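Heads up, the thing below is written out as structure tokens.
Note that one protein chain of the assembly has been removed; the remaining protein chains are unaltered in position.
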Amino acid sequence: MTRPPLRHSAAFSPDVIAEIQRAADEGLYGIRGFGTLRPLPSFDDLVLLGASISRYPLEGYRERCATDVTLGTRFAKKPIELKIPITIAGMSFGALGANAKRALGRGASAAGISTTTGDGGMSEEERAESDILVYQVLPSRYGFDPAHLRACEAIEIVVGQGAKPGGGGMLLGQKITERVAQMRTLPAGIDQRSACRHPDWIGPDDLTIKIAELREATDWEKPIFVKIGSARPRYDVQLAVKAGADVVVLDGMQGGTAATQEVFIEHAGIPTLPALRQAVEALEELGMHRKVQLVISGGIRSGADLAKALAMGADAVSIGTAALVALGCNRRVHVEDYTALGTEPGACHHCHTGRCPVGITTQDPVLESRLDVAEGARRVRNFLTVLTIEAQTLARACGKSHLHNLEPEDLAALTVEAAAMAGVPLAGTDWIPGRNGY
Amino acid sequence: MCGIVGLFFKRGAATASLGPLLAGMLSQMRERGPDSTGFALYGDEAPPGAFKATLRAPNGEYDWAALEAGIATIFPVVCPARPYGSHAVFTIGADPEPIFAWLARHHPALGIFGFGERIEVFKDVGLPEAVAQRFDLEQRSGTHGLGHTRMATESAVTTEHSHPFSTGPDLCLVHNGSLSNHNRLRLSLRREGIRFVTDNDTEVAAGYLTWRLRQGMSLTEALEAALADLDGFYTFAVGTRDGFAILRDPIACKPAVLAETDDWVAMATEYRAIATLPGAATAEIWEPRPATVYSWHRQ
Partner (left out) sequence: MIEVDLAQSSVRELNQRLHRIGPGDNEHHWRVVSPNGAHAIAVGLTAPVHVEIRGHVGYYCAGMNALATVVVDGHAGTGLAENIMSGSVRVRGNAAQSAAASGRGGLVIIDGDASARCGISMKGVAIVVGGSVGHMSAFMGQAGTLVVCGGAGHDLGDSIYEADIFVAGEVASLGADCIEKEMTPADVDRVAALLGCAQIVEDAGRFRHYGSARRLYNFHIDHAAEY
């Protein structure tokens, strides 16, 4: 007699059952790396319309599609110029090893873009390799040094990140080596607890004064970015502008992390798609779109994502997870090490363990040596190039001589949710749910 | 998020310096509150049996004289109305409730920003200097007053959403911070008969105090009850007919400074607002403790 097919509960799926059992075993929340694993409405649900009889495309090669962007034009004496509208997001030295930071810096510099420090301070490696370095000011202030503030090209005040809006940094003991401990002024081997609020300001009214202090300390030269995890972007973006930011960096729910509570990653914040739309509306309402630049991050994976984000009104995108994947994250090598972690290439999100099989999110010198800096930089540079030419391909097809000329009217949505979230008509209709009374 | 200021003269009749001093304090708070400005003054007392109300029209060209004539056909207008563009102060010799009901039926576009024996409330979109000039603040006198500059966090930038909020007689509240449970609280206060005009969190706090005072609590008791019932971050400054109170939440992240001389008590979000006052250089200056009600009353 054949057995009938097994039926799994949707609510109590094998995943959920395993998690409840783990919680019962350990008595602590699950902690992991990477961004949201579950599917969410995203740029995949949008398409670019391309040329037709009413719109004409540009040829490649001689018919330029320019890609440059300037960040920080509002107040700074020295805004930063990027060759392409992409930045490498803040990822800490500590979460990442030194080789990863070197490779990202070198690859970014080759492509003419910036990298960003992270929740551990500035490493010499990153400063040496990265031509344009954005220095983060975080709630923890680990390793914060005014000399580094003066040595960077831009300053980014971190209010939150997409993986955990409202949460502070986390680094587990196995990654707190002597060097990391020394940089962060912590005992080696402990599990780092971090503050979720800045120690010396809270609220946009006091952020105004903090931004002014940082400008005073650097003689008003450098652009000041404010980074927010997307929870209430309509308000937060306006408040960042009112507080005096030159640039707003908005990180959607899909944004990655090297170590955060699972429950935070999956259940807090809104996806990048609606966050971006609300941020652009917020800027337009203040008459500040393009005057305060908007950088969007959280699940940017391809030139299509870049083109769609720019079409929706972003000035640039920031990549974190994608940059690491380009470096080698989840590459099919050292498969036995993935197995030892309980995973396999293509499914690994075990950054928190410090046992990264490809040597990126680890402090272990043996594992780190698996990441060749020159090769890694080459791969990052290649990926950035592909993002650019993919976006240019789509932009030229829409008749744009500059990526910034992409606009929301170049987009259509494939689902009702994406139409509502992106504020873009459902393909084949004029319908944007929530607008025009229906 | 905002700047709040308060100035309370301990003794004597209403002083002509209240207006200009309050204007100077508000001006120092402009960067942290660029969206709108508001103030409440406690000035001349309405004659016995009468009360004052600050009414607000949708625009600055409103025909207040016509309204005054209309009211006078039904209720005794005890003192001439004082118009200030979009706002006007009426003094009427009757109980407030029937008059408010009449206004709601016949002039629903008018807002009531404050009422009581002594309070006058003015608030509008704009920077402190502009709003002060619009409502003649430099020319106003009184015994005490509160002021507020607003950086709107969640609710809209409109006149109605500005502070001070006044939901009871001679009571007003200004707030620096952000409440986190005001939406549910608004619903339960509505069931208790408190009326709300906006979705603003501060209006809920003002309504909560009005409700507690209606229940017979003193202002201090009402503020202490607020510690348990309101969630979030706040520095509150409250004005009453003859008094003035301050409360910070237990976590006390939002800043506050108090200063006192023989003549006055002042409160501000930043010291530089207090620095503008005469005698500030030798005043006693301290920070109010968290979860502690500070209050002053005139005799």
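Letters A and B mark the chains as written, and numbering starts fresh at 1 in each.
The working rule: a residue touches a chain if its C-beta (ideal position, glycine included) is under 8 Å from a C-beta of that chain, and two chains touch if they have at least 3 such contacts.
Keep in mind that what you see is a predicted model, and the values were worked out from it rather than measured.
Visitor: Specify the residue from the set A:G173, A:P345, A:G399 or A:P433 that touches the hidden chain.
Guide: Checking each option in A:G173, A:P345, A:G399 or A:P433, the one touching the absent chain turns out to be A:G173.
Visitor: Identify the residue among A:A10, A:L28 or A:I53 that touches the chain left out of the display.
Guide: Considering all chains, including the one not shown, the answer is A:L28.
Visitor: Considering the whole complex, which of A:Q161, A:T218, A:Q254 or A:Q278 touches the chain not shown?
Guide: A:T218
Visitor: One chain is left out of this view; which of A:D200, A:E284 or A:E344 touches it in the full complex?
Guide: A:D200
Visitor: Over the whole complex, note the residues of chain A touching the chain we left out.
Guide: Missing-chain contacts on chain A: residues 26-28, 140-141, 144-147, 149-150, 172-173, 184-187, 190-191, 193, 195, 199-201, 206, 209-210, 212-213, 216-220.
Visitor: For review purposes, identify every residue of chain B that touches the missing chain, sorted by number.
Guide: On the side of chain B, residues 28, 252-253, 255, 257, 270-276, 281, 285-287, 289-290 touch the unshown chain.
One rule holds for everything that comes next: only the chains that are shown with their structure count from here on.
Visitor: Averaging over Cα atoms per chain, report the distance between chain A and chain B in Å.
Guide: Roughly 44 Å, centre to centre.
Visitor: Any idea which chain A residues touch chain B in the complex?
Guide: Result: residues 197, 202-206, 208-209, 232, 235, 238-239, 242 of chain A touch chain B.
Visitor: Which residues of chain B touch chain A in their complex?
Guide: Going through chain B, the ones touching chain A are 1-3, 31-35, 151-154, 176-178, 233, 253-255, 269.
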